[in-house]
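A protein chain is absent from this complex, but the other protein chains hold their places.
Our next item is chain A:
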Amino acid sequence: MSGTKEGAPFALKLRGVSKRFGGVQALNQVDFNVRAGEVHCLAGENGCGKSTLIKIVTGVYTPEPGAEIEVFGEPQTGMTPTQARDMGIAVIWQDLALFPHMTVAENIGFDQMVGGRPRLAALGQIRARAAQLLERLGVTLDLDARLNTLPIAQRQIVAIARALMGEARLIFMDEPTASLTQSETDALLGIVRTLSTEGVAIVFVSHRLAEVLEISSRVTVVRDGRLEGIYPTEGMTQARLGELMTGHTMDHQVIARDKSAAAPVLEIDGLSRHGQFEDISLTIRKGEVVGLTGLIGAGRTELAHALIGRTRPDRGMVKLCGREIRPRNIREAISLGIAYVSEDRLSLGLIQPQSIADNISITVLDRILGGLGLISPAQKKVLVSHWIEDLAVKIGRPEDAVSTLSGGNQQRVVLAKWLATEPRLLILDSPTVGVDVGARAGIFRIVHRLAEAGLAILLISDEVSEVYHNADRMLHMADGRLVETYDPRGTTVEAMEARIYA
């Protein structure tokens, strides 16, 4: 944990910041401050007002009158994004806002190209500074590599270097670790610490409470647009922080049950695919939640892809309810009763501009046909309203675009879409990436209810604690092999994390 930076000058001080959008009070009298060289976490559920706060500080939104904003000791009345940048405030958005076909150097130096009169670009100078910055961050990257050839973790570093290029002294990081592996996350946190010792103030927004507590010295919790409080992270626990964010007590018990007597739904024997996974054997029984964890790249998603017919295994056998299956494509897997909720559900699992109703019914269009072989609006309506009610999706109207929903509700729509296929086996791949604490609990309540009703569930996740608290059995995968099976009742999260991240 970083030092508390008590006594260091304030990089940013906000008092009484409010913002209304039409009838919605997005922020209500929120105070916030960060000291120079401090790593400060901004925590809260999706939609609590974190992004609004960031956008006010960076000049994208103007707060309601009465707000006091002080940047590096200077009171501000109104700011534009360009002014905010000139004062040394930078944001690294979750989607990074980088340029995939431009080179590393061009991305790092891009902000120097914007604004001012048309002129010749000082390309050589920018390259040299980019090289210097990467050296300062202790990273080696090819300056001429195209960004889209780099892994996400390195793009993150490019985004940080880009912020530093503009002499940033206060950096907001929005979910910087959401798509990183543990070792990449550790490397990133190392860079954050380096910056902090150089006096750069960092505001860290993350859903991963463990790393929030590890990296920051203070945490500001925002709930429903109001300031819940500012707390030192010293002595704070994940459970307590979760409670502060959601306003209700989280129940974190092991729910594992012994299902060894139930009938097997999925049986895999010696399944292999060259370079991806090797000799995988496992059984999932009726009503059982089996957790599959391990580092990213261990072959978990690849195994799921083989089960749903996206790829073909080289060797081995898969049985579903006692019958051997070899799905050749996803359509066949669906008709056999396998549903797969993909990792990248927000872009791949949903058709964002289409309506909620269209998204839910897309997997089962051939089951809601009317007389002439055309889609029957009445049947579609029954199907859609059944699932919206069953999963308690909070929506305006079924005709609204999916993109209008919050992350947690979008996740429910994805589930509805797959449950509508009436599967016997549900594969959930990292179901809570980018979903906040409160919505996570809601999703797992649904998962447990489905298991109760007899569905066999394979839960893939790289968050050990998530699997630990929600699975009946846990499988540990490493380098394409299943290395061990655990019973959550016989171990602790810490012991498992130590084994898996070893």
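Observations, loosely collected:
In this text, a contact is a pair of C-beta atoms (placed from the backbone, for glycine too) under 8 Å apart; a residue touches a chain by one contact, two chains touch by 3 or more; residues count from 1.
Definition applied: contacts and distances are computed from a predicted model.
Of "ABC transporter permease", "ATP synthase gamma chain", "Anti-sigma regulatory factor" or "Transketolase", only "ABC transporter permease" is the UniProt protein name of the chain excluded from the display. Residue A:R85 is the one among A:K19, A:H40, A:R85 or A:H305 that touches the chain not shown. Looking at A:V71, A:L98, A:I334 or A:I368, the residue that reaches the missing chain in the full complex is A:L98.
Set against the missing chain, the residues A:D314, A:E332 or A:D390 yield one that touches it, A:D314. Against the chain not shown here, chain A presents residues 81-82, 85, 93, 95-103, 106, 110-116, 118-121, 123, 144, 146, 274-275, 314-315.
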